[in-house]
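Removed: one protein chain of the complex. Kept in place: all other protein chains.
And then chain A:
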Amino acid sequence: MTIGRRFYRTATGFELVEHARNRLAIILVAVFVPVWITLIDLMMSESPLPFRYRGSGEELHVNGQHLTFISGGLNAVTLIVGFLMFSVTYRSGPFDRRLVAAGYPRPHLLAAKVTALFASSVVVAAYTTAMVWVYWHPQQLWLFALGMFTAAVTYGGIGIVLGVLLRGELEGMFAIIMISLIDVGLESPVVNAGSDNDLVRFLPMYGSMQAGVGAGFTRSVPWQQLAAVPVWWAVCAVIGLVAFHVRTRVYTKSGRPVTAAMAAASVPIPRPVAPGEAVHVSVRVCGETCVATDHMPLYQGLAVLAALSAEQAQDHAEQNVYPLSIRRGAN
């Protein structure tokens, strides 16, 4: 196994463990989903409701209870995965930075997080679909499950963004519940009689709701509407990616280990004699070489010279030092 794959496998394993040990998410899955679906079965009216199905452009008159299975299922998966991702993101910032500072490559860590999000979304969507299947058989089960999965992934992305932006767990929980409620409420004719408004296209759950209705009451697949899902996800992913990058940035890179051979080959480091004397050194900054040949203050020159390791000092080669910033004319 390559080293890259090992990094990915280890991180994915621990990310999944972290998801699986999120107590609140597990309780929501175990209790909230079956209770919610059962209550819909017991209490929702079966009277027909109009729904604008944009896969075919027609207005369907569908069983109100069955429609609520769709919106209720979406509500459940979005809350669970949204909260799960919020919670993981919110808590993991400093730990991720510690891993990166220790040498963990960021792309592998990030890939592991995305894998865990998709894995959790698959599990929660499949479970919710199975719970609905107990009471109602949608016409296209796979599309129903896909609708649940896309909603889960989208809200996972929203959870990541909230995890980056918000400062408290209660705030995050509240925000996820509100967003999911508003989203479902505006799209479902059970709550909003004007749910055929064109603006619903811009809601995060739009494609998933359309897929759910297509799955429940038609033999068609609303591909165009489903295409909105990756857009929402991509926007959230970019915000999450930037935040991850900023939060795990490490400014001082560790130098190479000092070997016995290097220590033995050490040479005295020359010192400039007077303050303000010009020090000519090449400084490699993050892979790009810039040359600090102006009149650097003595202390900066000393710092640079001091960093010249023995074998490089001998031929006055450029040196891997990590100047954090150079303020010219500071003194």
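We adopt the following convention: a contact is a pair of C-beta atoms (placed from the backbone, for glycine too) under 8 Å apart; a residue touches a chain by one contact, two chains touch by 3 or more; residues count from 1.
Note that contacts and distances are computed from a predicted model.
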_Protein that the absent chain corresponds to, by UniProt name, given "Phosphatidylserine synthase", "Putative spermidine/putrescine transport system permease protein", "Polysaccharide deacetylase" or "ABC transporter family protein"_ = "ABC transporter family protein"
_One chain isn't shown here. Among A:32, A:104 or A:135, which residue touches it?_
A:104
*Residue of A:17, A:31, A:134 or A:178 touching the missing chain in the full complex*: A:17
*Write the list of chain A residues that the hidden chain touches.*
3, 6-7, 10-11, 14, 17-18, 21-22, 91-92, 94-95, 97-99, 101-104, 250-258, 263, 266-269, 271, 297, 299-300, 302-307, 309-310, 321-325, 327, 330
